[in-house]
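Note that one protein chain is taken out, while the other chains of the complex remain in position.
Which chain is which? They are A and B, in the order written, and residues in each are numbered from 1.
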Amino acid sequence: MQHYDAIVIGGGLVGSAIAYGLSRAGLKGALIDEGDVAFRASRGNFGLVWVQSKGLGAPHYQRWTRLSADEWPALASELRERTGIDVGHERPGGVHLCLSEEELAERGARMEQMRNEAGNFGFEYRMLDPDELKDMLPGIGPAVLGASWTPYDGHANSLSLLHALHRGFLARGGTYLPNRTIDYAGVAPRDFRLGSGADQIGAPRIVLAAGLGNAKLAQLFGLSAPVRPQRGQILVTERTSRVFETPTTTVRQTVEGGIMIGDSMEDVGFDTTQRPEVMAAMARRAVLSFPFLAGLQIVRAWAALRVMPPDGLPIYDESEKFAGAFTANCHSGVTLAAAHANAFAPMVAAGALDPVMAPFSAARFDVPHAA
Amino acid sequence: MTAGRVDFAVVGAGPAGMAAAVLAAELGLDTVLIDEQDAPGGQIYRAVERAGDALPLGADYLAGSGLAAALRASAVRYRPGATVWHIDPDGTLSFVSAGASEAIRARRVLLATGALERPAPISGWTLPGVMTAGAAQVLLKTGDIVPAGRTVLAGQGPLLWLVAAQLIRAGAPPAALLETAPHRNYHAALRLLPRAAWPARRALLKGLALIREVKRAGIPIRREVAGLRALGRGRVEAVAWDGGEIPADLLLLHEGVIPNVQISLALGLEHRWDEAQLCWRPTVDPWGATDLPAVAIAGDGGGIAGAEAAALTGRLAALDAAAFVDKLAPAERDRRAGTLRRALRRELAIRPLLDRLYRPAPAVLVPADDIVACRCEEVTVGQIRRAARLGAPGPNQAKAFTRCGMGPCQGRICGTIVSAVMADTLGKPIAEIGAYRPRAPYKPITLGVLAATAQP
Partner (left out) sequence: MFRTRPEATGATVAVTVEGHEIRVPEGASAAAAMLLAGFSSTRESSIGGVPRGPYCLMGVCFDCLAEIDGVPNRQGCMVTVAPGMAIRRQHGKRAAGVE
């Protein structure tokens, strides 16, 4: 049997960020992953490093997101230095476009609520009018009545991030075990053993970061991860000259030049088929927002499943029954990459989650028993 | 988007598609034939309707005009210039025609998208002036256009000899023909000859006649050429190989043809790696039916067998579709299939021999590290190998790590190379590595055209 200091199940953005953080902390880690054709939320990501709309009514999540976004630039430089991979991170601030008076009013109210909830943590935002938007986002259309903007938002290349995290993990002595299914799990406090084919691995720490797979897996480890799939589709255009640097929640231009269109949400179970009607609706909103987009060809599109907890907020937990077993679940693997590597991983290394993580526990879903 | 309804929607107006559509219409099915080209014929019978002096192209090509005429005379709703961009597993097809996207819901969709040339990844293959042998044929067929300078043909397979002969007849003989078939291919093929000789006699004689024609024209021929590379700055200027080099203005490559599985892969249909033909093939039953009741496959897209076989499998698929929509009794379907199946067996008789004789050399599937694998994104073989060593278990993860397969061709050209290179790096069979999973839009569609279909 191969012994490690920590095992991470799931090689997506969440798992690999945690594994990278653990390896950086000097732990000998094993990252176990599934095969080439898998749900892999990480491959479907839009690439936003987003603060603006996260955590309304949940200040702990707002703070966690802000922490991650603030530490993102340093993570990006570090990854570039260590792996040679530029993850294309830019943080010019971000915009959420509003195409009706209702949307604008609702958005303004939301931003105001975020500011109130942020308390002394602060939350700076501005509501932009069409003239201000014209400078920031050339080509903006007359259908856009306004937008919200905060300085905290940015974007990056999610696939380059995944690549860099994997490289960084391996460079620090990590072991990557792809194409594995877990045939056997031996679970005891601070003593976890996994059997996969001929491989047997063991460690005193284990992190479940298997995305949608966590729902079933968690139970084996005395954890609960009630995540469900939420389908999102994305369209990508042919490469064009640089038009805008500021990302919006539905349209952003990548460093390579392609323009990405996203932010659809569908509750359809484990179904990654693309729906032309949804693609058309996305295209329509994009073209209303930026009329010049009408002439651009979509060269690539996909549908992927977000990992969605019941209230949309991340689930971070440690097992009470089996000390040393942790789980991390969220749909913002890019935004939270820095938090996962810099904050969550050290907690795992130390053997226990910081009390500040308590609100993220799955215990929040427990229905209180009748008195 | 309310979709019009039909019984049978055929994608591709090559021999399989035309034959299937014509028979289906005869059997009373409401049939639509969708094709991206302006005129019927697919690639093998491309522009056959306009063929005037088609002497260079030969009688086999002209035979396609019968199918085209039958199509025109039939009740098939023929939609040329229409590009399919999405097919739903339930049989709803979205396509762009005349700047607008339409949808059709078919009870059965027949994919008859044919074949494409196997990529021939040699050093310098992305230089302007390096094309496929089929490209030269397209120019000849669509515009009586021939190469003007020094043309070198390189590779192996029946099409190589056919194009050489056609260029000779068209007054533009190639300067040289470099055949890459390794010596051992001949020995292995010789063993298959006794079995194939009688049933495949016509095809064999035709092939030998072509080779004789090229030799008689005095074209310099070199055999067992290895280490092929295209040289030049900004465009091809010379072709080199182990032991030789000649100047060239045009290099035409050919290493056989492989099924166009882009849509069948995108639909998530099961495919297997065919070790004899070294390509992915969709799993189909003897009627071309797949796991999806609404989708069937006919022609070279199901496995390379040539134009005659394509028409036969097209007709078999039409019979099956007719039974599926209850316009033909199953017993009648089986009865009519009899002659088709016998003819198909005859057409398939030469395949094992051809597959063995023209089996690509290993370097065609697994080129050297510095050679471009993904032309669109300019990703080299070496970069693919690095992704595999980093842990990418297959082409979809390699795509995530290197961008290979993310360009507009969506992996059509690089697919087999990437799978083979990863298999070689990881020491696993290609069948285990798998293929790209392409997605819609199968061909690019503008945001404007897509947006116009949205309900406000």
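The rule is simple: a contact is a pair of C-beta atoms (placed from the backbone, for glycine too) under 8 Å apart; a residue touches a chain by one contact, two chains touch by 3 or more.
All values derive from a computational prediction rather than experimental measurement.
Which of B:17, B:129, B:301 or B:441 touches the hidden chain is settled by the complete complex: it is B:129. Considering the full assembly, A:296 is the residue among A:8, A:296, A:343 or A:357 that touches the omitted chain.
Residue in contact with the omitted chain (choice from A:26, A:57, A:173 or A:257): A:257.
Although one chain is not shown, part of chain A still touches it, namely residues 138-139, 238-241, 243, 257, 259, 292, 295-297.
Contact residues of chain B toward the unshown chain are 36, 38, 43, 47, 50, 52-53, 116-117, 126-132, 134-135, 138-139, 142-149, 170-172, 234-236, 249-250, 260, 375-378, 407-409, 412-413, 443.
As a convention for this text, only the chains that are shown with their structure count from here on.
In whole angstrom, the spacing between the mean C-alpha positions of chain A and chain B is 40.
Interface residues of chain B facing chain A in the complex, by the touch rule stated above, are 1, 86, 88-89, 94, 103, 390-397, 400-401, 403, 406-408, 410, 433-434, 437, 439-441, 444-448, 450-451, 453-456. Within the complex, the chain A residues that touch chain B are 11, 33, 35-37, 42-43, 159, 162-163, 166-167, 170, 176, 178-179, 235, 237-238, 261, 273-274, 276-277, 279-281, 283-284, 286-287, 293-303.
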